[in-house]
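Missing here is one protein chain; the remaining ones are kept as they sit in the complex.
The letters A and B name the chains in turn, as written, and every chain counts its residues from 1.
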Amino acid sequence: MGNCLGNRCVGNKDTNVRISLPAVCFVWQIAMIILFGVFIRYNYESDTHWVEYMAQQNITSNIENDFYYRYPSFQDVHVMIFVGFGFLMTFLKRYSFGAVGFNFLVAAFGIQWALLMQGWFHSLDYTDGKIKIGIENLINADFCVAGCLIAYGAVLGKVSPVQLLVMTLFGVTLYAVEEFIILSVLHACDAGGSMVIHTFGAYYGLAISWVLYRPNLDQSKRLIGSVYHSDVFAMIGTLFLWMFWPSFNSAIAYHGDGQHRAAINTYLSLASCVLTTVAISSVTQKKGKLDMVHIQNATLAGGVAVGTAAEFLLTCYGSLIVGFCCGIISTFGYLVLTPFMEKSLKIQDTCGIHNLHAIPGFLGGVVGAITAAAATPSAYGEEGLIETFDFTGNFKNRSPNIQGGYQAAGLCVALVFGIGGGILVGLILKLPIWGDPADDACFDDEAYWELPEDEENIPPILEYNHNMTRKQQEV
Amino acid sequence: MGNCLGNRCVGNKDTNVRISLPAVCFVWQIAMIILFGVFIRYNYESDTHWVEYMAQQNITSNIENDFYYRYPSFQDVHVMIFVGFGFLMTFLKRYSFGAVGFNFLVAAFGIQWALLMQGWFHSLDYTDGKIKIGIENLINADFCVAGCLIAYGAVLGKVSPVQLLVMTLFGVTLYAVEEFIILSVLHACDAGGSMVIHTFGAYYGLAISWVLYRPNLDQSKRLIGSVYHSDVFAMIGTLFLWMFWPSFNSAIAYHGDGQHRAAINTYLSLASCVLTTVAISSVTQKKGKLDMVHIQNATLAGGVAVGTAAEFLLTCYGSLIVGFCCGIISTFGYLVLTPFMEKSLKIQDTCGIHNLHAIPGFLGGVVGAITAAAATPSAYGEEGLIETFDFTGNFKNRSPNIQGGYQAAGLCVALVFGIGGGILVGLILKLPIWGDPADDACFDDEAYWELPEDEENIPPILEYNHNMTRKQQEV
Partner (left out) sequence: MGNCLGNRCVGNKDTNVRISLPAVCFVWQIAMIILFGVFIRYNYESDTHWVEYMAQQNITSNIENDFYYRYPSFQDVHVMIFVGFGFLMTFLKRYSFGAVGFNFLVAAFGIQWALLMQGWFHSLDYTDGKIKIGIENLINADFCVAGCLIAYGAVLGKVSPVQLLVMTLFGVTLYAVEEFIILSVLHACDAGGSMVIHTFGAYYGLAISWVLYRPNLDQSKRLIGSVYHSDVFAMIGTLFLWMFWPSFNSAIAYHGDGQHRAAINTYLSLASCVLTTVAISSVTQKKGKLDMVHIQNATLAGGVAVGTAAEFLLTCYGSLIVGFCCGIISTFGYLVLTPFMEKSLKIQDTCGIHNLHAIPGFLGGVVGAITAAAATPSAYGEEGLIETFDFTGNFKNRSPNIQGGYQAAGLCVALVFGIGGGILVGLILKLPIWGDPADDACFDDEAYWELPEDEENIPPILEYNHNMTRKQQEV
């Protein structure tokens, strides 16, 4: 390594993406424009004909436009995607640019592709073959991208931006299909996406990481882990995720009590989760000190795990119990499972998404199935039961019991799509054409970013003079 | 101190909380689950029977669910509690983990306990003995916790997380009682909590800090004060508090003009406060330079001081005047009062909450009393007067004049509860069982956190080689 002095020597692989990255960005963005031109139109609530629609339907107030029901939640979700996920991953000492920057790139591409993919499945107007979009589509596109960003967490620092874009292209596609099967075909409920988003996204990422296993990753050991300030930056991500998770789980819940209840349940589960995370983190470290990794991540597990059941009558104490368990399980995951998986299963999971998304997502699916199966007309009210589970149309004869079964089936679909899709996409990403970094150059922004000069060399003017003098003295 | 080299030596007190912290977290969280199971239920707006309720009451639209009136404000308040308070306290050079992390822990516990305590006083359904919660309860729980986080500001860096949890347990309890007396018994108004939250919280914290006085705190002198980046982090807290304060003061104000006016008044008072803070900060420093401590804190005093009167007809210029005065008073507080209090009154106030919360909160109570006493039917309109001060039921014969008296009485209640409660709780916290740090180990994350290696030792790869070589050369 000595002969690296004076020239750029980030590993022995070529991380030059000067052709591939711009090419992918340009071509895909142009494709988006064409596809949007052919397929995407405003829906009746975002179109100028809304005035006429109101008159027709006897709607007396603009406030009935879905925009006013969902826009505040949408913006919260938007913050979670871009600031929440982005900053949560800045914890590494020298990968903050990559964390927040690639997160930004991937999400910006993903939401466009998601509008199309999800639109074909859910918002196609069969009268003219166009996808009609409104605020709910934007929220769903953000949700879809969340799945891919979760997967990014597993491979953080080990892939090139081109690989991330490929991961997102396929991830969004798989997500849309999986979501269609779970929500429309099986008619399962999953307002907060424990199954559809978290279980799928996490296993998708873990499967990719498994295929891309790097046996010599400890050559980058010096850059694994955090520094003081990077941990504080990561807390920005953690807190915005934590605070806005009630919006995440309630954003596309039913108007009225559905959204209201989903927010309350999530709020409670998250609060409970913080205490057990702290407890386990403290009790398992010598001297009882807390570990920032746990505080940054495991505190969020409660939000993941009430994703499916948030709009059901989970009850307030039920939400607390879910958060209680998830804080414990997730923290133990960081302590025990992540090292085990790396060593024995050859799955390198940079952000520990297995503990934050995979296990709590799976549990969330199970909790959802149980809660659904246990629903009774006496608890929900006749109308409430029908509305909560949407027992209408083809599904009007479905009983809560059977619904529970379909919920469980949905969980399996998410797992299969995540693992299966991840392995396939992992194989594609293994091709030696994507400009990924060498084993000794991972977790380093140097590979893909123009870095500013080093912080310690930029003293304030007085200090500067001091140094001058000291150096002169040394001379 | 020389023999500390090579082993952990944070002071000569045992800060090991490996048993106490997990024990408190677990036991209290389990208690919460049990109490929630026994007492807490969804209210009519978050329950599945909302559909039937709507039909019964001839409510035609889901938008009338209180969720849509208050959820955006709730999320803003939530951000203030977790990011605002948390990051405001990150200004210390080596206590950012403790600031943002313990803030997180304390708030997550506090909101649960607050839902119970406040619920018993305000949301108990006497037909079935259950507390029925909705979005307004969540906001009030956040408010309640704000009082305890203010108190945290006074003892920042000098207490253990276990002490903080104990402080919060008692703080929330006292808050709920005090709030019940002020809002329900005295029927005083306090939408933004100048009295209930800020005056109470600040004196609670100051009294605790007085009891816990550390005569040798200057042994930790090296860690008091900020570094460049920690001041920037603290500005994140400041700005989110400042921006969302209009939501704080309007979150539980009356629907319609009440919320609208509260937001406007707060917006104006805060704007005015920034200018006078800058003026005083500059004029009192040699060379006219600004002090970050003032910018970070005193700019917020205007929001505190319109808490009570925000929904009254304070008038726009009245709001500006309140902010004008508070910026001046609060900045002088930091310059004069904080050092005086430490030296003469033996009150060590790490964040200067006396200047940011105690004085402006007290002034806010006074402003509220005056504004209420000065209310006239000609200014408010007959109906407006009744609605603003809720002169209904038992209070329908109360005049604005008398209301002013009750407002002042409310302020006294807040003071008494703050100081009295603080002294009692301070005595409890003085017991030598809580794992607090020694005088020479305060303001140091080392005591309760696993810290990452030091920033300057993590060079980018090129630098790394450089250093290697240089060191080798030195050898």
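As a working rule, contacts are C-beta pairs under 8 Å (C-beta built on N, C-alpha and C of every residue); 3 or more make two chains touch, one makes a residue touch a chain.
Source: prediction; values computed, not measured.
When the missing chain is restored to the complex, the residue among B:23, B:124, B:177 or B:239 that touches it is B:239. Which of B:274, B:345 or B:373 touches the hidden chain is settled by the complete complex: it is B:274. Summary of contacts with the chain left out: across B:257, B:342 or B:390, the touching residue is B:257.
For chain A, the residues touching the chain absent from view are 8, 15-19, 21-22, 25-26, 28-30, 32-34, 36-37, 40-42, 45-52, 54, 61-63, 65-68, 71-72, 75, 78-79, 82-83, 86-87, 90, 94, 96-97, 100-101, 104-105, 108-109, 111-112, 133-135, 138, 161, 229, 233, 236, 447-456, 458-466, 469.
Residues 1-2, 4-5, 8-10, 61, 63-64, 68-69, 72-73, 76, 93-94, 222-223, 225-232, 235-236, 239-240, 242-244, 246-247, 255-257, 259-261, 263-264, 267-268, 270-276, 278-280, 282-283, 285-292, 295, 299, 313, 315-317, 320-321, 324, 379-381, 383-385, 387-388, 441, 444, 446, 451, 454, 456 of chain B touch the missing chain (whole complex, contact as defined above).
By our rule, only the chains that are shown with their structure count from here on.
One finds 31 Å separating the Cα centroids of chain A and chain B.
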